[in-house]
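Working notes for the structure below.
Note that one protein chain is taken out, while the other chains of the complex remain in position.
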Amino acid sequence: MNFLPYLVAIWLFVVGLYGVVTSRNLFHQIISLSVVQASTYVLLLAIGYRTGGTAPVFAGIPVGRLAVDPVVQALSLTDVVVGATVTALLLAIAVQVHKRTGSLDPEDLRRRLGERDE
Amino acid sequence: MTIQVRRIVFLLAGAFLAALLVWGMGGLPHFGAYRGPYGDVLNAVSVPERHITDVVTAVNFDFRGFDTLGEEFIFFAAVLGVALILRAQPGEGPGHVEDYATGRAVPPTSDAVRVLGLGLTPPTVLFAIYVVAHGHLTPGGGFQGGVILATGVLLIYLAGEFDDLHGLYTEVTLERAEAIGAGAYAAIGTLGLLTGATFMANVLPLGKIGHVFSAGTVPLINLAVGLEIAAGLVLLLTTFLRQTLVLRPTASPGPLTKALGG
Amino acid sequence: MNIVPLPVVLPLAGAALILFLNTVLPRRWVQGITLLFVLAEVALSAVLLHRSGSGTIVYWFGGWTPSHGVALGISFTVDPLGAGGAVLAGLIVAAAVATTGSTARSTAGSTMENAQGFVHALLLTLLAAMTGFCLTGDLFNLFVFFELMAVSAFALAALHTTSRAALRAALNFAITNSVGAFLVLIGIALLYSRSGALNLAQIGRALAATGHLDRLTIIAFALLTVGFLIKAAVVPFHLWLVDTASTAPVPLVIILAGVLDTLGVYAVARIYWTVFATSVGSHDTVVRTTLIVIGAVSAVTGATLALMFEGARRRLGCVMVSHTGILLVGVGCLSASGLAGAAVYAIGDGAVKAALIVGVTVAGAGGPAVSRARRRCGVGLLAVGGLALAGFPLFATGLGKAVIEDAASAAGYPWVTPVIVLAAVLSAAAVFDVAWSMARPPFADVQTPDVQIPGSAGPSRWHIVFAVGSGLLALSAAANVLGRWATHAAVRFVDTAGYQQRVLGGGPAAVLGKAPASIQLSVGGAAIDLLTVLAAVGLAAALNRSGADRAARQSTLRAVAARLHDGSIGDSVTWVTAGTAAVALVFAANLR
Partner (left out) sequence: MTVLQVVILVLVAGGGTAVVATRDPLRQAMMASFFGILLAILFFVLQAPDVALSEIVVGAVALPLMILLSLAKVRGGQR
């Protein structure tokens, strides 16, 4: 049972990638990518967890108190910001793709034979 | 490859990768058995040496403040990217928002929604400022407070029309506010450099533990980050709103859109 | 005042300043100010390069020096190779900024008048990210700059919002590199759990204590290596680069060709020697073989694709993939001489590839409307660039390629020399073919919508852009003198114990073996180089004599290649998953 968090992280990673690979809609693909990103949060925080430890906030709690690891939480915070910004960029590109091609299906977006890179 | 072939190839490769990850992560210590020295040293050092009670904010804005400077400029670059990508295209301009279901009377926003919207905005903005200002004491900080501030501003759009929102600010002021926020973070960093200490050094007086004005530069950085994130997110949302509500293919599609079968 | 953080902080402050003054500044000033910040970064990095010659500079941010062996803050660990990378990044970005036309007389281009300021601000954040990537000594800081490089490049790659191919390439670039970043982050998480540290030197020391790699660190090593190889765009992770090179704006493609790919290979070398070298120990033949095989396969595949594809910039994208493969072979030798050869090759070859992109833009952007003088200059750049690609001894690529070949044979891989020669011949022939197709009617038109966006070389400014291209070729030739510096830098780079001792203090005294003789062009190497050049010219001539039936060459092979490279995002991510699984399997099976 102690392996469950890591198993959930691996599961989210592979399921998210499956969504990206087999998607037929750009928005679905982008949201699946954010599921892959979620796997990194779960893995990071599971690594930093300590049984019986409180949150690393010592407002009103004595400093010596057993606490979980604050470093992985700082890394996860940076990861959340990066995830939100990359998703916003991808959504913007997807909106322009629909405006240009009228379709959101990545399969329609593929390069047709002899198509010039206009 | 066709999508069917790709599905099979991926399922094979994905299964292999998952198996290897499970095998590799078998070497991890049991869940809950964190033993690394780094976190414990920081938990012990943060309050006495920096008077910061929220150690995560201490790690983010003091011990590893340079990482967060990079992170803020990632947000800065992304907002510039979205503004560039969603710029008005040739053959597209601010068209009137025609109603697709013609013939039905569209009721104006009811007063209840308007009152509720305006009633909620000040407390949200106040709560956002609280989250930013107390970042170094309790969970929260520049990023979380900035996003709450942006949603506070957005309540105005939900309560009224897009024009009310647009009357409040122009996009240029938002860009400037974001530039000030990001620039201020870099400036606070160089403050340490100028006073002979190292970059990102916490050179300001640390004050008393638990007070809002304590922990030297950390609350100032929180404010700079809060300003940047709030301005950036409002700019992002305004860009998406303008894209959805305002920009329409102009009556005579531009040469380009016609050429592309737009 | 210690200047170590300034090469990163200055461009960031510049980006914020330009955004702040964006609508106030006249357009010509925006480019001027950006160039000012870039040149400041180059100057500061050069000073760091000079200072790091005597000893690796260690700088702890926030004053948090390690307390009894635990690194609390982030460190910049500046060694000659890292500072050299920062200088190269600055020079290439300076060339890129010089090609953004300041007078944006875009016709149907951007209707957003301040797009110019945004483009230059993004170029500055991209430069700051590359500099920080080269100088940092902290693993998560490396990931933050990796991500900042990626986001700045996505935003620039999608600038041509009117072009379907550009949007497809930007999506492919963004999603593939994001998956690469996730692999790097998972690798960091695993390493952090095992070593309890994020500083490269401290992780290396913690792993060395156990003496051997266990399954956790093997998988972490595989994930980090693959994540950085995706950024380096070696086969099978190259799909995004071939598309982006053919559709992205000129400044971004110059940076991609010049330095962005090389940084992926630099990162693989950095994490190997600072973290994994001692614990890999006797198993390093597995790592050596894996990297050299991936490099060799990329070199030949990239060069073959360069010959088969249509479209000048798409073919140059394939050449970029091929030569990154040759670079990876140099690093993959896991020896000081191989690394020295790779360093010289990276500088020489990066400058040449950037010059080729400039040449294609000068000669081709605008098709038949291009004036005769401008076309001749552009084709001249391409022809000379093709010679340099083949390793003409006048250019540093000749020295670098020869040293890499010797290092590979010395490491016990004699089959590598013919493979590299084949790749160089094919890629140079492809460039000559592109030059030829642009030199005579019907003038191949580089169908890039560059002319429209506020960042392209308008007809009146091609002289400046041509001068930039010649400057890049001169840089490639000048890099020939860097043999001694590269050897010294490589010896310092591979000295893991010395690195840890310098950053954390204590630990075994660095045993300084006698410095090997500085690399220089052996007679055999020069002969091979000249042979390569002749073969390339011959092949190009043969191809063009039979050019009449160019359409006939639409063989099934080309159809298959086109099918595999149709820009599908799902394909690209599938190749990434398959590549990761393969590398992880090879490492898991052999490194224990």
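Worth pointing out:
A, B and C are the chain letters, set down in written order, and residue numbers restart from 1 in every chain.
Everything that follows uses one rule, which is that contacts are C-beta pairs under 8 Å (C-beta built on N, C-alpha and C of every residue); 3 or more make two chains touch, one makes a residue touch a chain.
Computed from a predicted structure; not experimentally measured.
One chain is not depicted; across the entire complex it touches A, B. Interface residues of chain A with the unshown chain, by the touch rule above, are 1-2, 4-5, 8, 11-12, 15-16, 18-19, 23-25, 27-28, 31-32, 34-35, 38-39, 41-42, 45-46, 48-49, 53-57, 67-68, 73, 76-77, 80-81, 83-84, 87-88, 91-92, 94-95, 98-99, 102, 104. Interface residues of chain B facing the missing partner chain: 31-32, 54, 56-57, 100, 131, 139-141, 143-144, 147-148, 150-151, 154, 233, 236-237, 240-241, 243-244.
One rule holds for everything that comes next: only the chains that are shown with their structure count from here on.
Chain-to-chain contact here is organised exhaustively, every possible pair of chains being in touch. When every chain is reduced to the mean of its CA atoms, the largest separation from chain B belongs to C. The distance from the centre of chain B to the centre of chain C, each centre being the mean of the chain's C-alpha atoms, comes to 30 Å. Centroid to centroid, with C-alpha atoms defining each point, chain A and chain B lie 16 Å apart. As a whole-number value, the distance joining the C-alpha centres of chain A and chain C reads 26 Å.
Along chain A, residues 13, 17, 21-22, 47, 71-72, 78, 82, 85-86, 89, 92-93, 96, 100, 107 each make contact with two or more other chains.
Residues of chain C in contact with two or more other chains: 140, 144, 147, 151, 154-155, 158, 161-162, 164, 186, 192-193, 198, 568, 570, 573-574, 577. Residue ranges of chain B in contact with chain C, taken from their complex: 1, 3, 6, 9-10, 13-14, 16-17, 20-21, 23-29, 34-39, 41-42, 45, 62-67, 69-71, 73-74, 76-78, 80-85, 87-90, 172, 175-176, 178-180, 182-183, 186-187, 189-190, 192-194, 196-202, 254-256, 260. Residues 3, 6-7, 10-11, 14, 17-18, 21-22, 25-26, 28, 30-34, 36, 38-39, 42-44, 46-48, 53-56, 58-60, 64, 67-68, 71, 74-75, 77-79, 81-82, 85-86, 89, 92, 137-139, 143, 210, 236, 239-240, 243, 260-262 of chain B touch chain A in their complex.
The touching residues of chain C, when paired with chain A in their complex, are 140, 144, 147, 150-151, 154-155, 158, 161-165, 167-168, 170-171, 174-175, 178-179, 181-182, 185-186, 188-189, 192-193, 198, 243, 246-247, 310-311, 313-314, 447-449, 559, 562, 565-570, 573-574, 577.
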